[in-house]
Each structure stands twice: as C-alpha cells, then as structure tokens.
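Only a single protein chain was left out; the remaining protein chains are all shown in position.
Presenting subunit A:
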Amino acid sequence: MIGVEVDELTMSYRVPVRDGGLRAALGSLVRREYRAVQALDEVSFRIEPGEVVGFIGPNGAGKTTTMKILSGILHPSSGRVRVLANVPWQRRSGFLKRIAFVRGSQPVGGSQELTVMDSLEYQRLLYDVPRAAFGRALTTLEELLRLGPLLDRQLRALSLGERMRVGLAMALIYQPEVLFLDEPTIGLDVTAATLMREFVSDYVAQTGATVLLTSHYMADVASLCPRLILIDHGRVEYDGPLAELSARLSPYKLIRIAARGDGDAVVHELGEVVESSDGLWVLRVPRDEVARTTSQLLTALEVLDLAVEEPPLEKVIDRAYREGLR
C-alpha cells in the first residue's frame, strides 16, 4: 500500500476583491467581484510508507493547501488522492485516527482552559487509545518532548515553544501512521527547533511513520528529508534527492581554507574568493575543478585546515524560488 498518492491534483477557488475607498466598499454591498485563484495545478507525486519528504516552496506556492487536501480538510477541484488507500475528504473516522496534521501556526486547537493532561486525556477518548497504550505513549512523549513540567499547565498559559511540543504530543499520542507537519519549527528558538527535529527523527525511526514536512527553515529539511518536492505557483517543479537539487542549482562548491603566511595572491589565482579574513579564505570553484584546486592549494600553501562544502541550502533554495528550475 502506498502511503500518499496524488495524481493531477488541482485546486482553484474565488476570492472577493474590491478597490479601496468608501465608494468601492458601498458598491461591493450590491455587486461583489471575485478573482479566481489557482492554488494547485495538476500536482502529482507518491510517497512510500516510512518515507520522510520535504515539501518546500515560497509563500503562496500551494504547500498548505496540498496538506489540507491530504488531511481531508479541503475538497480539491479535481484530481485523484489516496492517503493510506483512503479518499481524505470523505473524512472517515478510521482514516482520521491514522493521520495527524500539525501546524506551527496553530499547534493546539480546542479549549484553552484545559490543562495539557486533560487535553491528552480527551485525545485518548477521541482516538480510542487503550489505556495501556496511552500510558506507554505518554511516557515516551514525556521523555522525548520534556512534557513533565507542562502536564498540569493550562493550554492558554503556554509559550509558543511549549505549545508546539504539546501540539506534537497531542498529535502523536495515538501513534498516527502518516504525519503532515506544516512549519513545525516556526517561531521557535534554536534549542526548541533542534529538539523538535530530533523528536521527529526519533519518532520516524521508532514507528516507521510516513512524513510530509513543509518548512522555510532549511535546517529542518536538510536534517530530516532525504527527498524534496519543490512546489511553486501550484506546480511541482522538482521531486528528487536533496543533493541532486543542490548540484543542479549550484554548479559550484565552496573550499574553506586556513593557511599560514600570506597566501592571498595564490588563493585569488585559483578561484573566486567569496570570504577572506586573517589567513582564512572561502573559494567558490566549479564542482569538476574541486580536486585539482584542492591539490594546488595544498601544494602552494602551508595549509592548517581545509574543508570542501556544499553551498548553503538556503542560497540554493532561494535561487530556485527566484529563478525557477527550468
């Protein structure tokens, strides 16, 4: 059984529009105008069970809309979608108990007066989790997400990072097989974001869950997703390994070198220097010239340290967003 199967998924809708000013506002009372928005345009991809896939694209590309359709919130205009062999928007109870959709912008829904423990108990009831399994899952989540100090706190009193941890706990207490994570680290500090990434990675390793992750933070994508789907203007622009995308978009690599003495002239001769300071240089060289350039640097300079790096993923993706892949 395929985890997620999407064929020629299309979604369009109308949004009301009007000019500014009182006259236009009054006019809209009797005659409303709409503009058609093409959110998704024949999107197709497949995700095998246990795969972790990064779903990236600029704002308004159609990522969240796709996730909403896959989780059953929205009905598409056309196309075929199966998640765990179910049609998501039929929203059958058995299907909803096997998936989770966690949004960084709204990690925790429902009553904000409840304590975290009460909310988890509600999830247990809602998802028919046997008490023994609930206890085991709670113990694991307490440890992985450091939930202990939060259990007796009310939801409304939690900070953003705490809400995200609780949101993940509420989503995972019933051990879903497919996880849709929409910007799970948005607004989190470095420590909280790292914790979140480690947790998702551990969860996938332990349960074999299928994950589709959107994030604007490339650290999330780089550390969790061997495969990327890049979407822009509602169309899939790239679907494949992260490394391949990097190579395709950036035909250069970076050589970071530290050397004793004055090597400035040598370094400038061998490649394009993008950074330099006190015996440290970063050179940008074509991928097929990396070996030769490295060898020349080692011969010509008294090298203290040398590293060959891929260009930062942020820059690669930024270029893909701005210039496209075609």
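Structural remarks
The rule we apply is simple: contacts are C-beta pairs under 8 Å (C-beta built on N, C-alpha and C of every residue); 3 or more make two chains touch, one makes a residue touch a chain; residues count from 1.
Assume contacts and distances are computed from a predicted model.
As stated in its UniProt record, the chain not included in the shown complex is "ABC-2 family transporter protein", which appears among "ABC-2 family transporter protein", "MarR family transcriptional regulator", "Glucose/mannose transport system permease protein" or "Rieske (2Fe-2S) protein". Touching the chain that is not shown, out of A:93, A:191 or A:277: A:93 (per the contact rule at the top). When the whole complex is considered, the residue among A:78, A:106 or A:159 that touches the unshown chain is A:106.
When the missing chain is restored to the complex, the residue among A:2, A:85 or A:125 that touches it is A:125.
Think of the hidden chain as still there; on subunit A it touches residues 13, 16, 37, 39, 60, 64-65, 68, 71-75, 91, 93-94, 96-97, 101, 106, 109-114, 118, 122, 125-127.
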